[in-house]
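A single protein chain has been omitted from the complex, and every remaining protein chain is retained in its original position.
On to chain A.
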Amino acid sequence: MSDVPNDLKYSKTHEWVKDNGDGTLTVGITDHAQEALGDIVFVEAPEVGRKVGAGEATAVVESVKAASDIYSPLAGEIVEANAILTDTPDAINTSPYEDGWIFRFAPSDMSALDALLNAAAYEQVVEEED
């Protein structure tokens, strides 16, 4: 069973979301997602300042198997992209919840965060997919 930390929120499309407590959220892909994708070779990160809608394709993660869109779980504005992924995209494989975060953004409505899945609900999504 893949790792699903309790203190994060999740989307059905396998992104995790972390509340940084300063009005910004950090987004990455889950352990289950990185395992399914296989070795990541390239990450196309969003530009800082870009406005994204909820569910909008915001970044692209390319693995030896496939290129996959990463969706912004909420509407907001991009604040930062993880620079280390340019040279070490495989950080997503080795550390999906820490070093392998993909982008940070300021949501226009922080309360929408509550509508995302908690760890238990996400685990169920993964199980149903299997």
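The rule we apply is simple: a contact is a pair of C-beta atoms (placed from the backbone, for glycine too) under 8 Å apart; a residue touches a chain by one contact, two chains touch by 3 or more; residues count from 1.
Convention: contacts and distances are computed from a predicted model.
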item: Per UniProt, the name of the complex member that is left out, chosen from "Heme exporter protein C", "Probable glycine dehydrogenase (decarboxylating) subunit 2", "C-type cytochrome biogenesis protein CcsB" or "Leucine-binding protein domain-containing protein"; value: "Probable glycine dehydrogenase (decarboxylating) subunit 2"
item: Residue, one of A:36, A:54, A:79 or A:112, that touches the chain absent here; value: A:36
item: Candidate in contact with the missing chain, chosen from A:48, A:66 or A:120; value: A:66
item: Positions on chain A contacted by the hidden chain, ascending; value: 36, 39, 41-42, 64-66, 68, 90
